[in-house]
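All protein chains but one are shown at their positions in the complex.
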Amino acid sequence: MIVDVDSLVSGIADGTKLAIPQDAAGVSMAATRALVRRGVRDLHLVCVPIGGLQADLLIGAGCARTIETSAVTLGEFGTGPRFAAALKAGTLQILDATCPAIHAALQAGQKGIPFIPLRGLLGTDLLTARPDWKVIDNPFAPGDAIVLLPAIVPDVALFHAPLADRHGNVFIGRQRELLTMAHAARRTLVTVEEVVARDLMADPDLAPGVIPATYVTAIAAAPFGAMPVKFRDDYSQDDNAFLAYVAAAANDAAWSVWLAAWLEEAGAVSA
Amino acid sequence: MIVDVDSLVSGIADGTKLAIPQDAAGVSMAATRALVRRGVRDLHLVCVPIGGLQADLLIGAGCARTIETSAVTLGEFGTGPRFAAALKAGTLQILDATCPAIHAALQAGQKGIPFIPLRGLLGTDLLTARPDWKVIDNPFAPGDAIVLLPAIVPDVALFHAPLADRHGNVFIGRQRELLTMAHAARRTLVTVEEVVARDLMADPDLAPGVIPATYVTAIAAAPFGAMPVKFRDDYSQDDNAFLAYVAAAANDAAWSVWLAAWLEEAGAVSA
Amino acid sequence: MNAAVEHVAFSATELLVVAIARLLADCRHVIVGASSPIPGAAALLARACAGGVLHVDVLGSQRHNHFTNGGVETFDLAAQGRVDAFFLGGGQIDAEANINLVGTGDYPASAVRWPGCFGSSHLYFLVPRVILFREEHTRRVLVPRVDFISAPGTSAPGVYRPGGPWKLVTGLGILAFDRQRKRFALESVHPGHSVEEVLDNTGFAVEVPPHVPHTPSPAPSVLALLRERVRAEIAETYPRFAATL
Partner (left out) sequence: MNAAVEHVAFSATELLVVAIARLLADCRHVIVGASSPIPGAAALLARACAGGVLHVDVLGSQRHNHFTNGGVETFDLAAQGRVDAFFLGGGQIDAEANINLVGTGDYPASAVRWPGCFGSSHLYFLVPRVILFREEHTRRVLVPRVDFISAPGTSAPGVYRPGGPWKLVTGLGILAFDRQRKRFALESVHPGHSVEEVLDNTGFAVEVPPHVPHTPSPAPSVLALLRERVRAEIAETYPRFAATL
């Protein structure tokens, strides 16, 4: 259950439907590097509910065929540059969404129900772009059109969390979408800042913020494993790394150089 | 926001759709006594997902017109006796349900969606007894019949929790259905073992198990407020109280005597 | 035959616990509902025998319940396909494994009202191996046709139903349910009981193979595990039951 990062990502085959969280929730950049190094291809990324550096990097490295997301953004550094370039080049299939639709569809996956309704969406071009979403007449109130979303069941959920124990329990605190991801996905892979000896479920204060081991396939220790992305109060976003990334990602030649250098770095991701 | 128990229940008018938890999650017997004393009538009880002593007592005291529940049970003491008697007498409307249906319908209320699908149920007499549940053909897989449940939006959620702070935050730990109840209900009333001075949301270990003040209408301190029902590791079920209850509830005359005595007790509920 | 068989006396309850634990041997995840001391002990025993590979959640327990998403988690987990086995009872169980947890007579003004359906109307469809457990084995319980279907034993083709009834364990024996043929067959009879006793006390026809074995007696090592570790574990949730072990 406790493995190294390379073993952790060995469970992510080409073509995997891979759920990843938004930056603020805990992004495993350590596993991302291992995954790109291994040369994974054709991922179907499900961003919960938006993507950041991780998604843009996986796209730029040629690992993703499809992305389902409500946005790809580097925050104040703007739209994910490799994401935008791939869309313009037509090398990436986009399933544009809206945050609550991804959350709700994932909750449907969690509940083992085939679909879930959601308000809003009517009259948007998003709905036109998503033929997999259906509009029905609300059976409880004729004349009330409502959108149904099919459940999202990721093959793998991958994220970074502060703590795990040797039983496989993972503490996520208030980042509750990680629990929904783990419930909905068939398998869950987690990097953590620290693996602790005590049983996290045995502490009645911590237990409410724990994903129990049942849902967790494997865990790898990866201190600073979200860097250069901000992680809780543990570390801030490394703005210089983001600036270097955005500069390199602006053209294909500089991007290749940046990517090769990043993949050669041994330790924690410093971009 | 912090009031006494009598003021707390003053917000529960006749006819209220009142959501109450199952015994293990935290039942406010203190508020129940105040409510019965006040002589509330015509409650529509929503048991999340089953009822125990509290539901049976409210029925026996003539406070409830309707009950929506997946069971009314006193555990090893059997079916709620006043519940069974009221059904036989035809004085109580029953909306029989199944646990995941109540949870799912409440989650629909929480999500502000008008309905939610649920697997199972087909071919049960439960479905026949619930014309408010609808069967449709799954729009994503023709020929696949599935049940839709209308959302449950309680007027009031009422429960007992270990801690609250002066801002109105309530710690519930792992009893997550209480959070769903508070999200789904228009108003939430809580009795707690203790009101503490510190801010529960400021503690990153406790915060994951907190219902934030936004959802909480009023709180009353009621030490031992779940007695004689078990409450977490704080106190066990008072079996003698349950035995006395069951004995009295077996016939109408004994029941009236028991109820009058119980209502006159001043302190913590000892049944 | 050669080795001397060690004999250790056991109670009827212990036989049931061990027999149910045996049914759970190759499961990954078992959930035990409320008010179920014997299935609870059986699941914990199966976990002890499996060396920790088996996930067990005992509803009502604090220590042996790992849920952190509230009461809904049991049902979500089952709907995700992660739960291998679950236990259901029944005020009435009939020939086609329909179960009735609601009551007898004209619904809703039931002559005898039981608590209600609990999660049965959902879990019976979703958990691959539902073990029906009812200690009382009488014609009052095992009826030709239930008065109210809380959950049906079988469903029409096309109904989404990865789960359903697998075994029926009573105080007299173990019956297996055949979902295709929609009937029970007698699998074993507990020591001290007979095939005739089972048939006399069952209100519907049961298939009886030419040779019906006795439910195996608990091995001494398993009994020891039950009386020490499992007894201590189940005591947290069912103290009075544990005292009887």
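As written, the chains take the letters A, B and C, and residue 1 is the first residue of each chain.
As a convention for this text, a contact is a pair of C-beta atoms (placed from the backbone, for glycine too) under 8 Å apart; a residue touches a chain by one contact, two chains touch by 3 or more.
Remember, predicted model here, so these are calculated numbers, not experimental data.
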| item | value |
| --- | --- |
| Partners of the unshown chain among those that are drawn | A, B |
| Residue, one of A:Ala97, A:Val190 or A:Met227, that touches the chain absent here | A:Ala97 |
| Touch criterion as defined above, residue of A:Met1, A:Ala129, A:Ala202 or A:Ala254 at the omitted chain | A:Ala129 |
| Touching residues on chain A - with respect to the absent chain | 22, 24-25, 48-50, 69-73, 75-76, 78-80, 83-84, 87-88, 90, 94, 96-101, 103-104, 107, 118-126, 129, 143-146, 174-180, 232-233 |
| Chain not shown, touching residues in chain B | 110-113, 169, 179, 183-184, 201-202, 204, 207-214 |
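The rule is short, and it goes like this: only the chains that are shown with their structure count from here on.
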| item | value |
| --- | --- |
| Closest chain to global C-alpha mean, per-chain Cα centroids | B |
| Per Cα centroids, the chain farthest from chain A | C |
| Where chain A and chain C are represented by their mean Cα positions, the distance between them in whole Å | 40 |
| Chain A-chain B separation of Cα centroids, rounded to whole Å | 37 |
| Centre-to-centre distance between chain C and chain B (centres being mean Cα positions), rounded to whole Å | 29 |
| Residues of chain C touching at least two other chains | 62, 67-69, 72, 75-76, 79, 126 |
| Residue numbers of chain A (touch at least two other chains) | 111-113, 204, 207-209 |
